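Shown here: the complex without one of its protein chains, the others still in place.
For subunit A:
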Amino acid sequence: MTDDTAARAAGSTGAPPRVGFFTDTSVCIGCKACEVACKEWNAIPEDGLELTGMSYDNTQGLGASTWRHVAFVEQRKPLGGQEPGVGHGNHEDHEDIDVFAAARGLGAPPGSPLAPDGRTELRWLMSSDVCKHCTRAACLDVCPTGSLFRTEFGTVVVQEDVCNGCGYCVPACPYGVIDQRPGDGRAWKCTLCYDRLGVGMEPACAKSCPTDSIQFGPLEELRERAAARVARLHAAGVTDARLYGADPEDGVGGDGAFFLLLDEPEVYGLPPDPVVTTRDLPAMWRHAAAAAVSLTALAAVCFAGRPR
């Protein structure tokens, strides 16, 4: 794989391996420790306290002052294996627990009442969303000031002392991640804790995650781990499990932060097939050039006609 080329193409030589997040939503318990740790570490201001009625999600979505967002989806569907500490194959202390047997026991047949009041089973999907640190990042491509840049770790970061608040990155991002902060005017988003990476620490959200749902590391290693995890979940009967953003051949060249989901991406508010808008930029310029020539020709025809 050529993940390092992202950083190298941006001029970093001898760069450390590209790093990222693997967010395994099958073990997310919705505690929002990541949201809190992110706010705390990055000193992000409060951006609204309201009760939305969207399950336990009062954060609503990613934005200028929300860089981690835990989604809560309630479904009537048998669940499978949403057990904290389910082995990733590298946690020796859990090796003796047959979690898959335990997980199988959790899934009651659909429609069978669990509670005496007649309520049926509820599947709760929780997922901690974040900037994807795209391999081909639209926000970075369209930024006119060079404020958004690719770091030596292959991540995408805004230089706040350069950003002039033009707002172009906001509609460019196919995931609805980056946003302009009201009152401040500049664009803000997850930096993958660039300051912490620099001194060899993992990002605050991954550090705080009690179930290792958020895993940080070199992207190649994360992809291997993720593939193994999906295989184990499939073997355990959790056929809904799928990776999102892990494919380097997708419309954004693969995400630096990718996910293991238990339903379609759009159920979590993620686009099912995002494409970096600048992929079509050459075609756009060609059409604009043709239109400019047409306009010139139109004017020429108008003057070439009859005098007066």
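In the analysis below, a contact is a pair of C-beta atoms (placed from the backbone, for glycine too) under 8 Å apart; a residue touches a chain by one contact, two chains touch by 3 or more; residues count from 1.
Keep in mind that, in the parts below, contacts and distances are computed from a predicted model.
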Looking at what's absent rather than what's present, what does UniProt name the missing chain, "ABC transporter permease", "ABC-2 type transport system ATP-binding protein", "Multifunctional fusion protein" or "Polysulfide reductase"?
"Polysulfide reductase"
Take the complete complex as the reference. Which residues in subunit A touch the chain that isn't displayed?
52-55, 57, 60-63, 71, 73-77, 117-120, 122, 138, 141-147, 162-168, 170-180, 184-187, 227, 230, 240, 242-244, 247, 264, 266-274, 277-278, 280-281, 283-285, 287-296, 298-303, 305-308
